[in-house]
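All protein chains but one are shown at their positions in the complex.
So that you can tell them apart, the chains are marked A and B in the order they are listed, and the count of residues begins at 1 in each.
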Amino acid sequence: MRHFSSIFLLASAAALLGAGALAATPDLDGVWQVVTPITALTTLDGTAPPLNPAAEKIYDQRKAELAAGNRAAFDSTLKCKPMGEPRTAYDPAGGPFEILQDNEEKEIVFGYTWNRMVRFVYLTGKAPEVIGPSYYATATGAWHGNKLVLDVEGLHDTVFLDASGMPHSENLKLTETFQLAGQGRLLDETIRFDDPATFTRPWETKVTYRKLPAGTRIQEDVCEERLHVTAY
Amino acid sequence: MVSEIDMVKRQSGLLFVNKKKQKNFVNLEFVFTGLSAVGSDLIEQKFFAAFFQKRCFLPVLLVLIAAGIASPPPAQAHHSNSAYDRTRNETVAGTVIEFKWANPHTWLYLMVPDGKGGSDRWSFEGGSVSVLARNGWRASSIRPGQHVRVICQPNRNGSDGGGFIKVIFDDGSSLHIGVI
Partner (left out) sequence: MRQQCLPLATLLLLVGAAWAPVAYAQVTPTTPDQLSGIPEGFLPTAKTPDFSPRGTPPGYKVNPDMHDFTASYIEGTGGGGPPGGAPGGAPPGGAPPGGAPPNVGASNQNNCYPSFFGGPYATHMLSSPGRLLVVNEFNHTARRIYIGGSHVAGGKPTFMGDSIGHWDGNALVTDTINLKEMPGVDLRERWTKLPNGSIQDVAIQYDAAGHPEGAASTSVFVWRPDISYVEDVCEDFAEAFGAGYGGNPSSK
């Protein structure tokens, strides 16, 4: 009996250790879609983001164009210029996106439907080394317990933060925190916007995505073909 | 505050200098400024006084025109339709207007003195973002206002510019294109 107890204890310990190792980082793999598409960002408590007066003026102008049905006046995505980060994941036109994690937890790819854009995130845990501004910015990240935290910098200032044309400067710093919820059926993303040239203080918003059924595939989207436009 | 040069010009009633740069125009103000830098106040006063006396005006003007005509033209020839003359390199010194970090080619715009007191805008095309980035370049590597020397393969059609392959900064450091 003594031997059996020892073996049982050892086996239980091993199982627990093994399970612990496997569950070290959550599995975000899958195809996700925003639950409530966002046209105009709000803060965590549902209020308007703290734009400074100059930025607010620009944003109001664009919102007026949008209300007048004149989105083409300011939104270059209608000419297939990239929708950019972080907008593509939560824009009404963004479509589903997939997250793929490599086996060694060194990198993550976000594959968006909209015009087949992709974003590579390297899990170095260091500050991004920004080569130059881009449409999906430069992101590095690390796991903190069960949260994936991404530091994002180097975003083109021609990219809007939402479909209403929210502006930002090239010095914008985003912190994106991803956490599974709803027993893995939901993915919460908290985004922190830090851009003293645009906002009077850093602020946060939260977006929730739902997992699409297993086997869902990202469809090929060719913006110029879909909108029947010549690339610029 | 009115400069001494302006005062002399106003007194003589002769506003000869065209402040806006024009190609192929001898910018007299540049010459005046150069002399001021070199000579003493006394020489300067005597020079301006002499120049603006009408009896001296014509001989000096003839000298200046002769100097302008004798100035060598830019050493560029017209060749075939291929973009750049890959058989030679040129080093162009100037001040950065803009460094455009874009795909598939980066662009570098320079203000280059034309040898006649004015300056021309030169346009240089470079490698793609990924090629340059993998050779140590960054969007912030070159900034407006910096004085640089650009090594290029000059435009075959003789226009101001070419394909840039290296940039040398005033402190001696440099960045160049390379394989990846």
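Convention: a residue touches a chain if its C-beta (ideal position, glycine included) is under 8 Å from a C-beta of that chain, and two chains touch if they have at least 3 such contacts.
The model shown is predicted, which means the values in this text are computed figures rather than measured ones.
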Touch residues of chain A, complete complex, unshown partner: 29, 79-82, 100-104, 106-107, 109, 111, 116-118, 120, 122, 131, 134-136, 215, 217-218, 220, 222-225, 228-232
Interface with the undisplayed chain - residues on chain B: 31, 34-35, 38, 47, 50-51, 53, 55-56, 59-60, 63-64, 67, 71-72, 74-75, 82-84, 86-94, 102-105, 112-116, 124-134, 149, 151-153, 162-166, 168, 174, 176-180
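The working rule: only the chains that are shown with their structure count from here on.
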Between chain A and chain B, centroid-to-centroid distance (C-alpha), Å: 47
Chain B contact footprint on chain A (complex, rising order): 130-133
Interface residues, chain B side, partner chain A - complex: 101, 129, 133, 138-140
